[in-house]
Every structure is written in structure tokens, then in C-alpha cells.
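Incomplete set of chains, arranged as in the complex.
For reference, chains read A and B in written order, and residue numbers begin at 1 within each chain.
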Amino acid sequence: MILIIKNDKKDEVGKLIQWIKSQGLDVHMSEGQNTTIVGLIGDTSRVDIDLISSLDIVESVKRIQEPYKKANRKFHPNDTVVEVGGVKIGGDNFTLIAGPCSVETRDQIVGIARAVRASGAVMLRGGAFKPRTSPYAFQGLGAEGIELLKEARRVTGLPIVTEIMNFSQLDLFNDVDMIQVGARNMQNFDLLKALGQSDKPILLKRGLANTIEEWLMSAEYIMSKGNEKIVLCERGIRTFEPLTRNTLDLSAIPLVKELTHLPVIVDPSHASGLARLVAPLSLAAVGAGSDGLIIEVHNDPPHALCDGAQSIRPEQFDAIVGKIKAILPIVGKK
Amino acid sequence: MILIIKNDKKDEVGKLIQWIKSQGLDVHMSEGQNTTIVGLIGDTSRVDIDLISSLDIVESVKRIQEPYKKANRKFHPNDTVVEVGGVKIGGDNFTLIAGPCSVETRDQIVGIARAVRASGAVMLRGGAFKPRTSPYAFQGLGAEGIELLKEARRVTGLPIVTEIMNFSQLDLFNDVDMIQVGARNMQNFDLLKALGQSDKPILLKRGLANTIEEWLMSAEYIMSKGNEKIVLCERGIRTFEPLTRNTLDLSAIPLVKELTHLPVIVDPSHASGLARLVAPLSLAAVGAGSDGLIIEVHNDPPHALCDGAQSIRPEQFDAIVGKIKAILPIVGKK
């Protein structure tokens, strides 16, 4: 960390240096004609950059080391491969996860699970607890939804991933293969801490207004408590463009792969909120180097009225998977 | 709610109308030369607009009624005044809340409470549980911090407001006067539901990437469970401007006051993250019609190193309050 000291305050720098040393850090001074620079040497990940910036004598602060350690590729150069019920995510694997927005009935979830497995999906997704903007909207089947997911797993062999809403639900997720943290919970720090003490693989979605660094810090929260089985998921950020619900940030994929060793996948369904964009955005994600996709698929056109705007049908999913498989070897994936 | 039907799909509209009626709504049709419009009549707040938008035959959807009811000024024209330990928020009251970012020691919190009361603050804020981006940063004193806040209340008489992180902490907040929901928890729906079953006044901060409508829907979550004692708090939204941590959205103040009967206050400290902007933004908030302010104040310059970049000192707070008091009668506040 580098501190630029205000030119007219450089006489007061002694007290600051004393305080820095009291935090167990060393200091390197560099006095130019117009600028005094203080470099902090040691582990600065515990130093509060906002706090330092607020000091009267400090003009500005620049972090040199990233504030995350366990998630940092610098200290862990090889790709992490996360295993979920026998399925590998990360490295040169490409992992297809599919399923409905919400679990509704046994027939629905088993039917979709069979269909997406036939097309090449290796994991099943489905919402049991649903975060909804409106208190009057359907909030999911809850515990019963998880039971139906397990039933679909029993029938198809696909490991299951579903979203948790708060840590008091953790017991219900004992027999779930992977726990999803939704975008709105990405900075629910108490939930992250609790998941850090679990040994379940975690699918950590990026928050709608969160920077890549904040996202990695949320992974760091989980890892700092001991659980390193994390898969990141880009699902769009908030921008001014009104035609899509969110703006899928595919630049984040190569950046995340550079900054961390953790796998990162893409959710093209929630990103745009438009079923007809799922195919092009899925292929784009493959081109960007994503480690996988999580796609919403519904099965039953007559009941289409109960599916979200972002779901595609099994036959559309099948067509997308065909193209993905053709592109994968070109981008160095299995 | 109005549905625009695709021109080449209008023959299929019958099935949609049937489904709408099965939801307990009535329908009004209007067929133009190029456009067929279906108006939904009845309580459409339970209708999922994304779901309807996703239908093949629907070109677009427009909500006419706001999706919130209990928070809606149309159904409750008079200002709600929320009482917190004898202090009134809303109507023609202007409510000053002040205190440190984090509770640190008895001396600190009691000292600040005394100072801000002397300047005109009528409530005390202070963080016991702190949401921090980094797992390595100070996370607050927890339960002990709440005890210290109560001690400061005992000494000064100021009601206290402090932030909750998850609903399993609710018992710890039994003797707190007002519970704050932080920006990152604005869409922690399980927390909102739990608070809806409490009878505590709630300070509901706007999320960093949340629209005004989503903010009111979060208020509606709490109100739908029975608790109508809600004060909204604007604290800045995420934009591309890097010089401020967030961009304070003061247009939200008059808009919110138009859309809802609930009081709304402003947090100028977190909005910009810069202590030197607290004074101008406080006066701006008063001009915009805010029902109050919640300001971070620290007391002890020698310990400034442990305060955030956004805190001001008691003497600065005192100067701001002087100007606020002079402006209040001009904008119709007591």
C-alpha cells in the first residue's frame, strides 16, 4: 500500500508512521520535491483503506496488493477444480448446469432433469426458496422443493444445486450437492461466514452492483472460514440500458480467471431476462472462456404461463448444447 | 396492467384471457388496426410482470398501478409519522440522528452521545454489528456494542438505532429503539419478513443498485407482515463516478414523498464517503425536503485513526446543525 502525503502536512507524518508500525507493518519513505510517499511493507490485507484515506495528512492511497489472499491466483497459480457429486468444475472442464427457475411438481422437475441430462447437462438447478422483489409473488415450495430436487437426482443421477436464503436453513441443505448464494445475498456476510464453516461446494453469484474485487472478497469471506470449494457465477450487472434486465459483463470472465484460481461460470438466463438471448449469450460465454453455464430450462409449453421470461425449452437447450460442444475444443476445453 | 399483443399472434389471445380470468382478474380488450391491447382489471399486484412479458404472444407489458399497496400514498394520502422512543419522524418534523460509525468504548459512545445531543441530535446511531467488505476488517463489538448503546441512552436519554445483520439476532435487539436494515440487506427478504412480524420501528436503507420502486417493495415486504413503522433512508447509489464512493440521489427524496406516505431521511456520510462533503450534502438534503438526517460523528481526534473517512467531529456537526435550523422554516419544517 502506498500513501501520498499532502505536501503541506509532511511534517506530521511521524505520528502516522508510528501508528503503521504499531499495526505490525514496516514503512519505506520516499521524499520527492513535491510529494512524500510512504510505502507500507508487510501484510496490508487487514489495513482499512477508507480509514487511511480519511486522515487529514493523506492525499490519496493506492493498494498494490489485492485485499484477498486465499482467492488470489498469485498465491495459488493453478486452477482450482471443484468437485460436486462427481462432477468437476474448473480447469479444462466445461460444466453444463440446467433446470427450471422454480421447482413446481415431481413431474416437472423429473421431466426437465431427464431432458437436460439427455442434452448434456451434468447438474440440475431449481429454486426451492425464491427471492422475489414482491411479497405477493410466489416464494417457492421451500423444503418440499428440496425434496423434489432430491427425487429428480435419484431418478437421473444429476447432482443438484439450489439457492439458500439465510443460514438458519442450512440443515435443510444437508443433502444438497451445491449451495447457491444469490446475487442479492453476495454481501450477506453472516451467510458467507456460515457457509465458510460448511463443507458444501458453493455457487457464488455476483451482486448486481458489485465490482469484481468485492465479489472476490465475498469468496474470501467463505474461504477465510475454511471452505475453499467455491465456484463464481457472473449473471449481469445493473446499468442504464433498459432493454435487458441486467448487462452481462463477459469481460469479467477473463479478468476473474486472471485474478483468482477459482472456477467461474455464466448464467445467461438471469443476465438478460430474455429467453431469446440465452443462445447467443451462451455461445459468447464459451468464447469468453467460461468454465460452464447455468441455464434455465422449462419443459412444458402448456404450463409456460408459470415460467419466467428467461427460460428456454428442452429442444432449444439441446440446440445450444450442440453448438457449445462444437466450440469447446477451439477454446481449449474438454 | 396493459398487455400489448403481437400483431401476428392476436388469434391466440383467447387462451391468455382465460388464464387471466382464472387469476381472479377481469379483462378489457381494445383492438386497433395494428395493435391489440388487453387491459387487466382488478388487483394486479400479485401478477408477475416478468412472467407475462415472457409469453410468446405478448409484445410488451405496462404496469399502471404501482406494485406496492400498503406503502402507496394513493391509498394512504396523509404522511405517516413514525415514533421512536418519543421522537417523531415524518410529517413536518425534521429529525437529526447522529453518532459514530462503530461503537468502540463506553467513553467513546457516551461522549459522542452527549456532544451530538448538545448540538441538537434527538437520536443516537452506532454500529454494533458491522457489514465489512473484507473478512479481515473489524466486524464490530456485537452484543457488547448494543449494551454500550443502551448505556449511552441511559445517560443521555437519546433513543438508539443500530444495524441488524440477520434475523437470528432479533432477540438482541429487544431493547433497541429502532432497527436499521443496511443497504446490502435491503433485499434480504427473509430478514424483511422477520422484521415485519416485529413491532420495532425500522430504518430501511436503499440498496446501492436498487431502484426506488424496489426500495418501496422492500418496505411493502415488512408492511405486508404487519409492521408499518418504517422510515426510508437514501444513502447513495452506484454510478461510474470514482471520486465519491456512491452518488447521493437527492431526486429520490421528492419522488419518494410523492409515491409513499412513509418518512424518508438522508445519510450524507455513507453517500459520498468523504467527511468534507457531509456539510454541503446535509444542507442539500434539507433543501430537497428530507425528513431528517443520519450523520456519522466521531469525538476523539487522537483516535481518529480508527474512524472512517466519512466522519465529522462534534464541532463540525454543531456548525452544520446551526445552518440546518436556519433553513428548516424556509422549507416548511419545524
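We adopt the following convention: a residue touches a chain if its C-beta (ideal position, glycine included) is under 8 Å from a C-beta of that chain, and two chains touch if they have at least 3 such contacts.
Quick caveat, the model's predicted, so the values are computed rather than measured.
Q: Could you work out how many identical chains the complete complex has, if 2 are displayed?
A: Identical chains making up the full complex: 4 copies.
Note that only the chains that are shown with their structure count from here on.
Q: Taking each chain's centre as its mean C-alpha position, how far apart are subunit A and subunit B in Å?
A: 26
Q: Could you list, by residue number, the parts of subunit A that touch subunit B in their complex?
A: Going through subunit A, the ones touching subunit B are 19, 45-46, 48, 50-51, 53-56, 67, 131-139, 165-168, 184-185, 187-193, 207-209, 214, 217, 220-221, 224-225, 237-238, 273, 275, 304-311.
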